[in-house]
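The other protein chains are all here in position, but one chain of the complex has been omitted.
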Amino acid sequence: MFTTQFDPRFMETDALGHINNTVIPVWFEEGRTPIFELFVPQLDLSRWNLILASVHVDFLAQTYYGQPVTIETRITRLGGASFDVSQQVVQDGKITARGKAVMVHFDYEANQSAPIPAPIRTALEAHLSPE
Amino acid sequence: MFTTQFDPRFMETDALGHINNTVIPVWFEEGRTPIFELFVPQLDLSRWNLILASVHVDFLAQTYYGQPVTIETRITRLGGASFDVSQQVVQDGKITARGKAVMVHFDYEANQSAPIPAPIRTALEAHLSPE
Amino acid sequence: MFTTQFDPRFMETDALGHINNTVIPVWFEEGRTPIFELFVPQLDLSRWNLILASVHVDFLAQTYYGQPVTIETRITRLGGASFDVSQQVVQDGKITARGKAVMVHFDYEANQSAPIPAPIRTALEAHLSPE
Partner (left out) sequence: MFTTQFDPRFMETDALGHINNTVIPVWFEEGRTPIFELFVPQLDLSRWNLILASVHVDFLAQTYYGQPVTIETRITRLGGASFDVSQQVVQDGKITARGKAVMVHFDYEANQSAPIPAPIRTALEAHLSPE
C-alpha cells in the first residue's frame, strides 16, 4: 500500500462547506504518483507511458477543510497491459471516499496499449493486494 | 436529454497534450446544472438539497483543446430518494468519455437522504430515458 | 473588446459561498482565447507562441454562483514583443473583478521572446484600446 498525506486546500471546498466531489479524482491522481514513478523514470513527461481507462468514486461521507487527509493506494489487479488501483480517502480515522482507477500501460506513439514490461511487473507485484 | 456545449479551457490540458482526466468530472458536474435547477429554485445555495453518491467515468478516446465539446446528460434511473445520471462527452462527432453519477436528494440539516418530492419527480420523469 | 459569457461552475464556489479567488485567473485565461487565436492558427498546441509574464487581479466585489458572468477583454498596450491585456468580470451589471495580464510573444524552441510579427500586430491594433 502507498500512502500520501496532505492538507485539503481552501479552494477545494465548495459552497456546501465541504470538499467538492470533483477534487477526489485529483487527490487520487496524486496518490498514484508512486505508481507513476515505477513506470516513468524520474517522472519524465516525454517518456510517459500510462493512460487512464476508467475511474470510479463512491462518496461515503463528507470530507472537510482544516484536517489532513491520507490517500491510501493499493494495486488490486494486475493484467497483461492494464491494472486496477483501489484508493481511499481517510480523514480523522474515517474513510470518506473510496474508488478504483483502471490504468493501462500505453504507447503514445503507436496510440495503443502495450504489455507491462517484466521489471515493472515485478515491482507492481510487490505492491499487489487483491481485494 | 440535456446538452451543454462549451470550449475546453487551455488550463484543462495536461503535459500529454490532451484534456486531463480529472477535468471530465468537472464537465459532468456542469452538465448536471439543468438537473440542479429542477431541485433548487434559482440555484440558491442556501437551499441546496442534492448530494453525490458516486461517479464513474470511462475514458474512450482522448479529448483535445481547440474544438468545442458537448456534454449529453440523461436521467437513466429514478428511485425513491436517488437517481442515476448518465453522461457523455462528444467532440467532433466522437464520444470521448462516458460516465454515470448517482445523485441523492439530501436534507443537509438532518444529514440524511429524503424522498424526492412529487413535483420534482414529475419533472425528472419527463427526462427519463432508461438505458 | 472581446467578450466571453458563461455560467460559473458549482465547483468554482468555496466554503464562503462565493466564487473562489483562484478561479478568476482561470476565467481571464479563457477570456484571452480570441487573442490566442490571433497568434496560434487553429489553437494548434504544437505551434504555441505565447507566454504569460504577469497577472494582476483586483477583487472588487463577491462573484456568485447561479448568474452568468461576462469576461471583458481589451488590449491596452502593444509593445515590440509584449502586450497588456486588461480584463474584468461583470456579473449582474457590476464589475466584480478587474485585472491585467502581460503577455509575451515567445519562441519555445529558442526559449526567448520574439518580436510580434507584422500581420498579428495589425490584427492586435484593431483591438487596441489604451486605458
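General observations
A, B and C label the chains in the order they appear, each numbered from 1.
Heads up, the rule we're going with is that a residue touches a chain if its C-beta (ideal position, glycine included) is under 8 Å from a C-beta of that chain, and two chains touch if they have at least 3 such contacts.
What you see is a predicted model; the values in this text were computed from it and never measured.
Where chain A meets the chain that is not shown, the touching residues are 6-7, 9-11, 13, 17, 26, 29-30, 33, 36, 42-45, 65-66.
Against the chain not displayed here, chain C makes contact via residues 15-16, 21-22, 25-26, 29, 45, 48, 51-59, 108. Residue-level contact of chain B with the missing chain is found at 10-11, 13-15, 17-18, 20-23, 65.
Just so we're on the same page, only the chains that are shown with their structure count from here on.
Of all chains, C has its CA centroid at the greatest distance from the CA centroid of chain A.
Core chain by CA centroid proximity to the global CA centroid: B.
Between the Cα centres of chain A and chain C there is a gap of 33 Å. Rounded to whole angstrom units, the spacing between the C-alpha centres of chain B and chain C is 28.
Taking the mean of the C-alpha atoms as each chain's centre, chain A and chain B sit 22 Å apart.
Residue positions 15, 21-22 of chain A each touch two or more of the other chains.
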